[in-house]
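Missing here is one protein chain; the remaining ones are kept as they sit in the complex.
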Amino acid sequence: MDFAFTEDQQTITQAARDMLLETCTPAGLRKMLEQNQALDAARWATITEMGLPGMLAPEAAGGLGLGLSDFIAIAEAAGYAGLPEPLVELAGVAVPLLAEFHDDRGWLARAAAGEIIAVGHAANPFVTDADIAAALLLGHGNEVHLLAPEAVVLTRQESVDPFRRLFRVDWAPGPETRVAASWGLTAERGALFAAAQMIGLGQRCIDLGVAYAKDRNQFGKPIGSYQAVKHLLASAQVKIEFARPVVYAAAAELDLASLPARARAAHAKIAAGEAADLAARSALQVFGAMGMTWEVDLHFFLKRALALKFAWGTPALHRGTVLSRITSLATGPDATFAAELAR
Amino acid sequence: MDFAFTEDQQTITQAARDMLLETCTPAGLRKMLEQNQALDAARWATITEMGLPGMLAPEAAGGLGLGLSDFIAIAEAAGYAGLPEPLVELAGVAVPLLAEFHDDRGWLARAAAGEIIAVGHAANPFVTDADIAAALLLGHGNEVHLLAPEAVVLTRQESVDPFRRLFRVDWAPGPETRVAASWGLTAERGALFAAAQMIGLGQRCIDLGVAYAKDRNQFGKPIGSYQAVKHLLASAQVKIEFARPVVYAAAAELDLASLPARARAAHAKIAAGEAADLAARSALQVFGAMGMTWEVDLHFFLKRALALKFAWGTPALHRGTVLSRITSLATGPDATFAAELAR
Amino acid sequence: MKLEYTDEQRAFRAEVRKWMAENVPAEPLASFDLTREGFEAHRLWERKLNDGRWGMVTWPEALGGRNLDLIRWLIFEEEYYRAGAPTRVNQNGIFLLGPTMMEFGTEEQKSRFLPRMAAGEDIWAQAWSEPGAGSDLAGVSATATLDGDHYILNGQKIWSSRAVFADWAFGLFRAPGSERHKGMSLVLFPLDAPGVTRRPIARMDGELVFAEIFLDDVRVPVANRLGDEGQGWNVCMATAGFERGLLLRSPARYQVAASKLVALYEAHKQDLPASMGERVAQNWMDAEAYALAIYAMCSRLNAGGKIGPESSTNKIFWSEMDIAMTQTALEILGPRAELMPQAPDAGDVGDWLEDYIFALAGPIYAGSNEIQRNIIAERMLGLPRG
Partner (left out) sequence: MKLEYTDEQRAFRAEVRKWMAENVPAEPLASFDLTREGFEAHRLWERKLNDGRWGMVTWPEALGGRNLDLIRWLIFEEEYYRAGAPTRVNQNGIFLLGPTMMEFGTEEQKSRFLPRMAAGEDIWAQAWSEPGAGSDLAGVSATATLDGDHYILNGQKIWSSRAVFADWAFGLFRAPGSERHKGMSLVLFPLDAPGVTRRPIARMDGELVFAEIFLDDVRVPVANRLGDEGQGWNVCMATAGFERGLLLRSPARYQVAASKLVALYEAHKQDLPASMGERVAQNWMDAEAYALAIYAMCSRLNAGGKIGPESSTNKIFWSEMDIAMTQTALEILGPRAELMPQAPDAGDVGDWLEDYIFALAGPIYAGSNEIQRNIIAERMLGLPRG
């Protein structure tokens, strides 16, 4: 029992985090929007060179052969940076799915090398980044189909988060497009990594709020010296502190695929969503009217959090999973860990 | 349309309130407990002399022939004072029920004159003040039966509020005890007047907290000058301010007996319960450890509020009533008042 | 206590309803913030209201009003929102400056400004906040320097809704060298005066709903000062009372939103957990509670009462209710909540997302909720000042 990242994990996370924070700045985000870019090619090249898209792919496919726990804090850092590129969806969702296929038709290696694979799972009404995907994994009943971009018709659906590139995908399944009979744990991995991003987003909102509260004076002193402002931000930080370990635990347990493991991912999604929501709204209150403007960076993170809260299963759906876990399986202090319940 | 008490209403309320606050002090409550008294005879005599028990009884039965709106703010004042005697249950619940009977067997006049009638409605598992009742109104299926104290067996059930004298009543129905085929609006009146008492209880908790916050110094100044303390009490006051008009409106509308009128009473019970709960817990936080003690008066009001929150229908039950009102009848700005919906 | 309309009140409601049915534009008007055309369309609507004597029903008849009491004002508002009539482009004028001017203005000011305001000839913007003075309004630094019978205005104002296309603004300025609450005056100035520059500010969703105003040696006659020299703070606080208390936040608005929310819930309830019904019921109850509290307040004001610090309780309640209500709608919409209304598959998402973003500003503007809680604690509950 060791609930801490290994040194290796810390090293790779720190490197990825440093790279993301250095290359992905709010100023850069604004520039991408002005130039209507979906992807920063230089950053994506760096991400790919670091091997991040293939972290969870087996070494045979050119990946690093690592597990969910190795990538979870990188997903958190991607949220913290407000990363617009679909690294988390590619490395955390598409790659593990491709790795489960009997025949991935070569796409696992291509994904691990940074080619974007869009994932159209029934949990989400639209497909993100479908317009920049080299291939699309789409659902037909329970089946997974693999489509080439030429074989689908895309209709853009504007999101409040301009970096969320949502599309309705019209396509026709055929025997030749079918690649798998089921999605496995795709929905749970989607929820888990959305949760990780939300932890990062929430923490970023708090950090922005704290910086502003130190700087902004009203009634002759920094607003951060008022108890009301302090307590707003402190309460949000408490929410983050008790959501983050759930996310990390869910990453460590999900591969067990049991109900306790799936309930943990559900819990992670609920808790991270609430924490990010509270953090974003608390920071907004600290920023005051400035926070409502396009000029201040807060909205990039607030809007991403809003969208991710409902992506990969609503809070209501995930609550249902938790409720069925606690009413059908043992609870209590010796029933905390999924691995122990699986014995 | 006039959402204000008449001068007459204000006069009688003020007189009752002054009397209650003067005669019912926390010191007096402590004395009653020491002496194991269920009722302060002198106060009850004054209450009776003022005609309060019979306010809602017709003049023919020796009452004042008034309506629910005339008594609602007195019930609130009884809550504020922490009155231990069952004035509200007698005047607000038992008397209107007796007044609906085809044959009240003389009990309406006796109740109006201050004899205590205990009410055993199915909304509550136990009967309050059964040991000091001159008669008991008890339920058998939908029917109402009237029992003499000699004809029942009482088992005391200790409540956290020592002034809530709860009893299980064992008894046998017979043709001669049956007095009515149904309870009419008894449950709704019970909920309404519990709500009114909770508004008073909540306001009392806030007032106690405010007084202590002005007086108690920490870190060299009154704790009431700290924003955290201010905001606790201010938030509780906001809850009270937006529950009280609902209670008053419910009193004005309940006799219509329509679903909107019953939903209003349900809303009043929910809102007043939440307001009193928040007020009591906020005041407790202001008092700190002192508030946890028997020595400080706060607990009299906190415990009564806790009990009344679940009496006469749980919040969950009342939410169901509100939900059925909004999903089956018109809503919107021209659908506010029950009288207009009844036209 | 009589919670029933009189026959006269019912007849009044019928009259409003009939007029609205005949006059409210079938299609929503274009935004008054984005284009001059949209702004002018709203001005025309103000004129049409004024022509029907519906511009501001509580105003005196001489000013085109109907001198109605607040209960009838509530009925008017209920029918206005029920009909889905356009947002009042001149709300800063008719709801805030108008009542303030009736209380503090000279006869000359009233006759110069109020009829034009009522008729939509002058559309007003508010110019209070500054980049350095938000919650701390006494921190404003824009100056009004006396120069003979004129003031020379200098400084920067922010969060001036409508200011991009409006005709006039009212703002808080201070005598050079004065400090905090002293030495301030409320001054009215035309937005096309030489030295005035206006710049729209984009909201987080890209909508342009605020503006900045830069004042560079703007000359206005002293007769444009509302209230006495140096009394600007008191005049401004009276206006703020109108803002957070009552006039800008009539309950009908939330009751219409609650009705829409019930309909949204009904349309989706087969896919929702049972608890969503309880949330919707709570939102509806809040809207009702707000309406009842305002009816009680209006009854009291009709009987000669005054608005006190309870306007702060109103502000906290409506702002928190608005967030809770729009949040419920987003929860019901689930993964479609993030969609902009123009998305091809937006379906019934409607304006809930924009309403939510607007609601997020509620605890901030018109005096942040932190300030309101201080006011409640100090002025209603009597707790000592920090």
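Every chain is named by a letter (A, B and C) in the order it is written, and numbering of its residues begins at 1.
The rule is short, and it goes like this: a residue touches a chain if its C-beta (ideal position, glycine included) is under 8 Å from a C-beta of that chain, and two chains touch if they have at least 3 such contacts.
As the structure is a computational prediction, the values presented were derived from the model and not from experiment.
Novice: Write out, one label after another, the shown chains that touch the chain missing from the document.
Specialist: Visible chains that the missing one touches: A, B, C.
Novice: Looking at B:Gln10, B:Gln37 or B:Thr293, which makes contact with the chain not pictured?
Specialist: Touching the chain that is not displayed is residue B:Thr293.
Novice: Among C:Gly38, C:Pro273, C:Pro309 or C:Gly350, exactly one should touch the missing chain; which is it?
Specialist: Of all options in C:Gly38, C:Pro273, C:Pro309 or C:Gly350, contact with the hidden chain holds for C:Pro273.
Novice: Among A:Lys31, A:Arg105 or A:Lys214, exactly one should touch the missing chain; which is it?
Specialist: The one listed residue touching the chain not shown is A:Lys214.
Novice: Which one touches the absent chain: A:Arg30, A:His140 or A:Arg319?
Specialist: Going through A:Arg30, A:His140 or A:Arg319 one by one, A:Arg319 is the residue touching the chain not shown.
Novice: Residue by residue, what part of chain C touches the chain that was omitted?
Specialist: Those residues of chain C that touch the unshown chain are 273-275, 278.
Novice: For chain A, which residues touch the unseen chain?
Specialist: Residues touching the hidden chain, for chain A, are 1-6, 9, 69, 206, 210, 213-214, 221-222, 224-227, 229-231, 233-235, 237-238, 241-243, 245-246, 248-249, 251-253, 267, 270-271, 319, 322-323, 326-327, 331-334, 336-340.
Novice: Which residues does chain B use to touch the chain missing from this display?
Specialist: Touching the missing chain: residues 123-126, 155-161, 164, 166, 168, 217-219, 223, 226, 228-229, 281, 284-285, 288-295, 298-299, 302-303, 306-307, 310-311, 314-316, 319-320.
Keep in mind that, in the parts below, only the chains that are shown with their structure count from here on.
Novice: Would you identify the chain whose C-alpha centroid lies closest to the centroid of all protein C-alpha atoms displayed?
Specialist: C
Novice: Which chain has its C-alpha centroid at the greatest distance from the C-alpha centroid of chain B?
Specialist: Here the answer is chain A, farthest from chain B.
Novice: Counting C-beta pairs in contact, pick out the pair of chains that comes out on top.
Specialist: That would be the chain pair B-C.
Novice: I'd like to verify one number: the distance from the centre of chain B to the centre of chain C, where each centre is the average of its C-alpha atoms, in whole angstrom.
Specialist: 39
Novice: Could you say which residues in chain A touch two or more other chains, in rising order?
Specialist: Only 226, 228 qualify.
Novice: Going by the touch rule set out above, which residues of chain C reach two or more other chains?
Specialist: 370, 373
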